[in-house]
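Removed from the display is one protein chain of the complex; every other protein chain stays in position.
Here the chain labels run A, B, C, D and E in written order, and each chain numbers its own residues starting at 1.
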Amino acid sequence: MRLLLINPNTTASMTEKAAIAARAVAGPGTEIIAATSQMGPASIEGYYDGAIAVPGMLRELKERQATGYDAAIICCFDDTGLEAARMFCDVPVVGLCESAVATAGFLAQRFSVVTTLERSRILIDNLVQRYGMGGRARVRASDIPVLELEDPLSGAIGKLRAEIERALAEDGAEAIVLGCAGMTDLARELQSIYGVPVVDGVAAAIKQAEALVSLGLSTSKRSSYASPLPKPFLGAMQDFAPTPVLA
Amino acid sequence: MRLLLINPNTTASMTEKAAIAARAVAGPGTEIIAATSQMGPASIEGYYDGAIAVPGMLRELKERQATGYDAAIICCFDDTGLEAARMFCDVPVVGLCESAVATAGFLAQRFSVVTTLERSRILIDNLVQRYGMGGRARVRASDIPVLELEDPLSGAIGKLRAEIERALAEDGAEAIVLGCAGMTDLARELQSIYGVPVVDGVAAAIKQAEALVSLGLSTSKRSSYASPLPKPFLGAMQDFAPTPVLA
Amino acid sequence: MRLLLINPNTTASMTEKAAIAARAVAGPGTEIIAATSQMGPASIEGYYDGAIAVPGMLRELKERQATGYDAAIICCFDDTGLEAARMFCDVPVVGLCESAVATAGFLAQRFSVVTTLERSRILIDNLVQRYGMGGRARVRASDIPVLELEDPLSGAIGKLRAEIERALAEDGAEAIVLGCAGMTDLARELQSIYGVPVVDGVAAAIKQAEALVSLGLSTSKRSSYASPLPKPFLGAMQDFAPTPVLA
Amino acid sequence: MRLLLINPNTTASMTEKAAIAARAVAGPGTEIIAATSQMGPASIEGYYDGAIAVPGMLRELKERQATGYDAAIICCFDDTGLEAARMFCDVPVVGLCESAVATAGFLAQRFSVVTTLERSRILIDNLVQRYGMGGRARVRASDIPVLELEDPLSGAIGKLRAEIERALAEDGAEAIVLGCAGMTDLARELQSIYGVPVVDGVAAAIKQAEALVSLGLSTSKRSSYASPLPKPFLGAMQDFAPTPVLA
Amino acid sequence: MRLLLINPNTTASMTEKAAIAARAVAGPGTEIIAATSQMGPASIEGYYDGAIAVPGMLRELKERQATGYDAAIICCFDDTGLEAARMFCDVPVVGLCESAVATAGFLAQRFSVVTTLERSRILIDNLVQRYGMGGRARVRASDIPVLELEDPLSGAIGKLRAEIERALAEDGAEAIVLGCAGMTDLARELQSIYGVPVVDGVAAAIKQAEALVSLGLSTSKRSSYASPLPKPFLGAMQDFAPTPVLA
Partner (left out) sequence: MRLLLINPNTTASMTEKAAIAARAVAGPGTEIIAATSQMGPASIEGYYDGAIAVPGMLRELKERQATGYDAAIICCFDDTGLEAARMFCDVPVVGLCESAVATAGFLAQRFSVVTTLERSRILIDNLVQRYGMGGRARVRASDIPVLELEDPLSGAIGKLRAEIERALAEDGAEAIVLGCAGMTDLARELQSIYGVPVVDGVAAAIKQAEALVSLGLSTSKRSSYASPLPKPFLGAMQDFAPTPVLA
């Protein structure tokens, strides 16, 4: 089984970190193909960055078709462009946020998601609601710029731990979900410190993708996620046209 | 007051039709600046088309800053890229779906939205839920490809009327919202045929944009819609970086 | 365009203040006709006051028909008698709360409503939920009796500011809605102090009423808001019978 | 125990029918005091009628205080003026809709409410949602004007039975709630015909009122239902001022 | 009228206390038959205890059929096995939590439930949501093991009062629901101390059961609560088979 792990931001070090986490949990027959978007923002902090990141992510989905993959994981907790990717692909596509909150739902009745910046908090809260966990989960921001997670001297981990402690004390959280792909290396240690399940989206998404492939299930092509219709695409986007005119 | 009406698809005839509708309802001091995206799909039918359309829409928002506008209207019923646009702009930005359903809420306790293709139905239903009207509105598709609305011989109007009649008979709809920018020219006539309010998103959005400008209100820059943070954008997207390095 | 601004309480000074706010935002061709109820409570603080205020408000709606109006605004943040007024009138009727929260929805994903007394807080919270903003807005009371807003020495503004500050600090509010018609003169200043959008219901309602009239839209007469059926009304209420017997 | 059963419409024959139903279920020590509003509409069909009916209902609540009552029942399925009555009274006040749906909740997981006219359907649906039964109950109208229920030759019962049969067939209803005080005499027979629980609001409300009195419970005077504040009431409503100025 | 009050835990002293509370509010013609489960946990603290308690509770329901009862009350605030009991019985069955929150709904728009241990809090919160009161009620735990309520020296009452005070101060609670059958003797005194309605589930459930019996209403046997189908039950559970094979 070949899983395409696409980082929709353009920071290769984050892709590397996520790929390590992915490979650490992948099943014996699973190959992780890590890809970094070649066009777009260096990190995704809010809706604008996310919107600009989507074409680069979709391009990777397309270009990697040549060598093949059995499922794709969009490696950003905002689930950047997830619906568009589902329309584009014939294979399953999963997001980190949806995978993480679905996984947490098997472990706890109430949990908290701890993300980076305040500007991402409500975006993620809206996702959590759409995924049906709005009544069970609270989303918190810990005031960490995404790229600070790459810098061990930034103090980011201290901020993250302080926010987790508030979630445990104030929310009655029974589990913690780490709300950024860049936190993937911290899950095990935080779980051992706090004695509650700590769910990392990267790892969770790998297992969900493996599950779907194993089960022979893929995105429904009926209605919402039907393949894009052939039509002209203009300008710089012309190569995104879903079906080139055949000669 | 100058309102920028951006069509996020690249079909200029749809922009023209929308501009006519916009000017028909605009207040005496309002100038409508119609813009058509220069890159992206010819119509927006589902998530994939929508995602690819966003950069072209944002580019128009940026390029038109030189000549100035007081608010922007994203002229697609999917509210394509609305949140990204709100982060980017200092002036108000409104969408057609959110404007139409907010307007319908002043007229009726229960209403139905009639859109084009089944693939757009659930996308719009999700929007309607986010805008808080999920308990009051049902979304229906009438099996019309968007560009057929441009062709008087396509039979599109017959399909649309049949679906409106089902909404009145089966949903107990008290009002109808037309769920595609390309239906903007039909609202008045359908209202007179069916004797219930028929809300067109283009017209509704123009009035909401005028209202916000008149009231001296603009998008909150606290939290969700804070301006994009300066950071590198790579590749074909590099000119979307929010703040170019100053010399 | 003639807009009837009805104060459903009997305090003419509040009507005056609201009329000033209304005229300040009204479009060039809009005439504001301010009316004060001639029967009922001096202020509306809770359900009892509101229920007794409705007949006086409806009487104004009826008596002003002789000189005509194109839409009506019920000038109390409790949206006193709004549904009854919609049944009675053939022209659009809008409320302050519904206009304000709809307007705030275009500006912010999360916002707080700051009203006067605790007894009005849950009443307004129930309205906010019915208008579909329950998941996006928190309602707060600032312990100000309504008529203290008319008295510059009452300390009311200090209490209001303190509550706004709590909303910003504790709720993560991105915008503030002023939850009483008597606060209409404070919106601009508070917006400038706090740097977030501050929405006043009076101004918002004027623009919504103008929008509906401009768009040729009025209350649906199908189902919920159908015109009252002719029938006997007894006693002191007999002149409220919807259709007088024709000679 | 003395229970005040107030009919907020002015049709005494409906009061009589409801009083018979009330006495049939009242406990041995319970006296039913039936009162008919002396001012307002002959029947309540929609929001306008309801709003005009409230002062007459509140007047009965006040005038009957001289002879005393231990709880009050507002005898209309729209729960006309219920919140205002709760503020006014020191004793418990219950409505028919809230009593009926709370009672049905002990009998069935899903049920349908069958009311009279379409114009009352959504009003009641909104109540059902506020009472927390929105996910469990569907509201249906049977196209019966209220006063036709007083006329055995009107065909009303046939329409009501047809709608109940649709509820059983289409909604999977496990129980039926009769959505009009004027249907109170039909419950037992319909229950025996259809073999599912049929809940009548009048009878249900009597038992809820008895329960509250027996339990020594009354309306909370903290926050929403605090007693009306003393203040001037003008014009025809001056005798509704909650506390007359003492000499 | 004979009401069967079943304590699903095996602590007879709790049954006694509940029976006293039940008899104190029962109507003149009501006989309370108190039964204690003969198999299962001494107290019910969380899902595991509750699951093991159900067969013992159902056995009492069955064995007491010989002497007859007109309705049953399951005397635990977790509404232990309520749905199973409704399937089993032909007479009405009510739970404490559902009775208490339905009763509180007639008294207050917002209220708080104060229960014992944190492990029961979310269980009860889930019940409150299913009963439709999720938007109106907050559930709090006071860190009291259930059996400490039987011990006057345990300090349990002090903890309970402290939590009630937090509910009043922080939640804006207008009424309090006591969230454990073992608190039934405290309701009246707490109501007098705090000046808000304090609802006890035991007393509330007795009145709801009396109401259903008086109204001639019983559990719907259509769909969810249809009588158990005859089939083999194996092993230690064989005598729970719903209908033994007739000779």
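Here, contacts are C-beta pairs under 8 Å (C-beta built on N, C-alpha and C of every residue); 3 or more make two chains touch, one makes a residue touch a chain.
Just so it is clear, the structure is predicted and the values come from calculations on it, not from any experiment.
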Listed by label, the shown chains touching the absent chain are A, B, D, E
Among E:Gly81, E:Gly95 or E:Gly201, contact with the omitted chain is made only by E:Gly81
Per the whole complex, from A:Thr11, A:Thr80 or A:Ser224 the residue touching the absent chain is A:Ser224
Checked against the full complex, the residue among E:Arg121, E:Arg136 or E:Lys207 that touches the missing chain is E:Arg121
Against the hidden chain, chain B presents residues 118, 121-122, 126, 129, 134
Logged for chain A, residues touching the omitted partner chain are 25, 27-29, 92, 94, 98-99, 102-103, 105-111, 131-136, 168, 172-175, 188, 191, 195-197, 199, 203-204, 207-208, 210-212, 214-225
Where chain D meets the left-out chain, the residues are 109-110, 135, 172
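One rule holds in what follows: only the chains that are shown with their structure count from here on.
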Skipping chain C, the chains still linked by touching group as one piece
Hopping only between chains that touch, the fewest steps from chain D to chain E number 1
Taking each chain's centre as the mean of its CA atoms, chain A sits from chain E at a distance in Å of 44
Distance in whole angstrom between the CA centres of chain A and chain D is 52
Whole-angstrom distance, CA centroid of chain A to CA centroid of chain B, is 28
Residue ranges of chain C touching at least 2 other chains are 109-110, 118, 121-122, 126, 134-135, 172, 223-225
Contact graph of the chains (line, ring, star, complete, other): other
Those chain pairs meeting the touch criterion are A-B, A-C, A-E, B-C, B-D, C-D, C-E, D-E
